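Here the structure is laid out as structure tokens; the discussion comes afterwards.
Left out: one protein chain. Kept in place: all the others.
A and B are the chain letters, set down in written order, and residue numbers restart from 1 in every chain.
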Amino acid sequence: MSMATATAQPVERENYLNKHYGVGSWLLTTDHKRIALLYLISITFFFFIGGFFALLIRLELLTPAGDLVQADTYNKLFTMHGMVMIFFFLIPSIPAVLGNFLVPIMIGAKDLAFPRINLLSWYLYIIGGVMMLHCMLTGGVDTGWTFYTPFSTAFTNTKIVEAGLAIFVAGFSSILTGLNFIVTIHRMRAPGMTWSRLPLFIWAHYATSIIQILGTPVVAITIVLVAVERTLHLGIFDPKLGGDPLLFQHLFWFYSHPAVYIMILPSMGIVSEIIACFSRKRIFGYSFVAISSISIAVFGFLVWAHHMFVAGISVYAALVFSLLSYAVAVPSAVKVFNWTATLYKGSIRYDAPMLYAFGFLGLFTIGGLTGLFLASLGINVHVTDTYFVVAHFHYIMVGGALMGYLGGMHFWWPKISGKLYPEGWARLAALIVFIGFNLTFFPQFILGYVGMPRRYYQYPPEFQVLNVLSTAGATVLGIGYLLPMVYFLWSMRYGKPAPDNPWNAAGLEWQTQSPPTTFNFEEEPIVTWEAYNYEELDAPHNEEVPVAR
Amino acid sequence: MHDSSTTAVQGNVQSEVHGAAHNPALLHHFATEEQQRDSASFGMWIFLSTEVMFFGGLFCAYLIYRLKYFGEFAAASQTLNWQLGMTNTAVLICSSLTVVLAVWAAQHSKRALLLGSLVLTLILGFAFLGIKAVEYAEKFEKHHVPGPSFQFDHVKIPTAPGQPEQFANPSHAQIYFALYFIMTGLHALHMIIGIGIFVWLLFIAWKGRLTPEYNTPMEIGGLYWHFVDIVWIYLFPLLYLIDLRK
Partner (left out) sequence: MSEHSSSSLSTYVVIWLALLAGTVLTVFAAHINLGPFNAAVALTIATVKALLVVLFFMHLRGASEKLLKLVVISTVFFLFILLALAMADYGTRTWS
């Protein structure tokens, strides 16, 4: 393979991208890598949609008065922002893109256990997405992404049933992906790939899949109940007819809290891979990090009513859920400590993926700690439904999950595309994202603390400075997100061809071609080494010349 | 190596590479038939796990309202025909037997038993749905279907002798019926899907595609059917047998 100049076309080896051409070969593919790219395009599209709504929200909040949009429209903006970002971007993102691409390769398999079901997952996602788009274009929803009853069932006249069904369909996409991963990880590991040799990325996706399997069906049935109640004017959740609105909230949050762990666990898996590679060290406390992923999945199901502390649940239940919410922070903290210990005496490199991982470490820690503030009943009463909560979850979702996703996209881009992205621009983008993110969301902690409620389109004038800072930050953040989209696309045509292992990283995926062939491995690998064998990789006879940027 | 479309020539090359007795049912990404079968079975068990949680949300709602409005739940439940419910329970239990016989027959190459069991299963499945339809029709006539036409006036709550009379609150009774229809309706939907699956199984069994070496579709279809039976095993006492002692 020649490292040709940008204009000459080097002779390409056969790989999963050039193996077959034509729209049909993509839309009817069962190759997990192609499906991953189909997802990449779709979720990026929805990220733009969700981002567009965010832009409108922040524009409105530049001024204290409600002067950009009407109140009802504003309700629709934050609702659609939430629904699109959560159900059509964050929940699929890492598992459906990086998980689909890497899980089989990392365990030494040719594909997932059920490739056709994998394709079905993507089509279900698309169908749900189209339904959601149609819903948004024909009036949208204004209940908040949480569509609490009885407003959603008895009072609002927006398109609840359609949005609910869109999420229902997308939920099945999520369930099938989780099912596929669990069976694959159990049944398709290559000889020698024992559980304790699995990359932590796999452990993370395994834990995520458990949540997808057990949690998503409950929100699915909840949506069915809401749809039936709304259509037939029943009273399952309507207090006037003897129903309990809190029952909806219990059923809704039973899924939606574990859902946030669906969003963060895969990102944690990525961070483990990146930190190991760019410290040139095995992850400290491998088994603790692996077990903590499973613990997060299990504990995550025990804490849901911390979203309901002020809704009217009994104070005894609140005490129980508060205690359990403190407990669920422990495995996350275990991970942060182990990552930090990995850095200690590591040989640190500051490539773009590592910058995102560092960003994750700091921002996830802040987000997680503020979660503990919220778990405390006394504090919760004051800051619930304020911008404090908004800041908390954006620190985790954006500062955590999204940063991990971007770090992973950079780390594995050479493998996925066979091209190198421009490192200078990537580091700049990471920095812009970090600065923009903090400028957007840190002021929101303060805003919440001083009392600005969430989901309001107007606010007292004394809150304006912080809001303006936040909007300014959002603009910077937007630029930071646009840059990778531009240079990733650029690299597909003009980027330097990537070697098979540009980072000299550990893991079976780096022993395949960049990009991999359709069936990943020439011969089934037989694994005889432990995960993160960086000492072996960096031993003198193995040292590779760092790839020129 | 190619993905889905393998020409005849390459197919021969493949069987040379893989060796003799390459079962055409073996999918390409699996190493052995056992791995494929175990994966399919495991996949179905996980899917059933999602179904348990799916119905589980309804059971949660049911539990809460039964405790809250026990009187109305009892009154409403006693407008159901428990004899028909019991018959349906027996029907499904018999169908689970015929399913298990079909699986056994497939594993032991008993074609007549296999086909007969599958047909019997389908007949029992239709019988279940038929009885359900009769019950739903009766509910419709009595205006017990939740919605605009729902009526539940002047129905007494079952009480012990000597206790004062109480009338059921229609709104609370409507919650019972809503859960009744959603739970049994969802169950019936799963039955219909199950019948569809078994029609397909009957077809491939008739074509001779179920053998002792390869009967995975039968096995996982059976798992699904048994699950639907188990849901009903819980639905019957919970919906039909509330407070009948009075």
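Following the convention adopted for this analysis, contacts are C-beta pairs under 8 Å (C-beta built on N, C-alpha and C of every residue); 3 or more make two chains touch, one makes a residue touch a chain.
Just so we're clear, the structure is a prediction, and the values are computed from it rather than from any experiment.
For the omitted chain, the shown partners it touches in the full complex are A, B. Among B:Ala90, B:Val134 or B:Ile192, only B:Ala90 touches the chain that is left out of the view.
Contact with the undisplayed chain is limited, among A:Val320, A:Leu431 or A:Val468, to A:Val320. Not every partner is drawn; the one left out touches subunit A at residues 186, 210, 214, 218, 246-247, 250, 254, 301-302, 304-305, 313-314, 316-317, 320-321.
Against the chain not displayed here, subunit B makes contact via residues 34, 37-38, 41-42, 45-46, 49, 52-53, 56-57, 59-60, 63-64, 67-68, 82, 86, 89-90, 93-94, 96-97, 99-101, 103-104, 107, 219, 222-223, 226-227, 229-230, 233-234, 236-238, 241, 243-246.
The rule we apply is simple: only the chains that are shown with their structure count from here on.
One inter-chain figure worth recording: subunit A and subunit B are separated by 35 Å, centre to centre, where each centre is the mean of the chain's CA atoms.
Across the complex, subunit A is touched by residues 1, 3-4, 28-31, 35, 38-39, 42-43, 46-47, 49-51, 53-58, 60-61, 64-65, 68-69, 146-148, 169, 171-172, 174-175, 178-179, 182, 186 of subunit B. Across the complex, subunit A meets subunit B through its residues 29-31, 109-115, 175, 179-180, 182-183, 186-188, 213-218, 220-222, 224-225, 228-229, 232-236, 240-244, 247, 250-251, 254, 518-519, 524.
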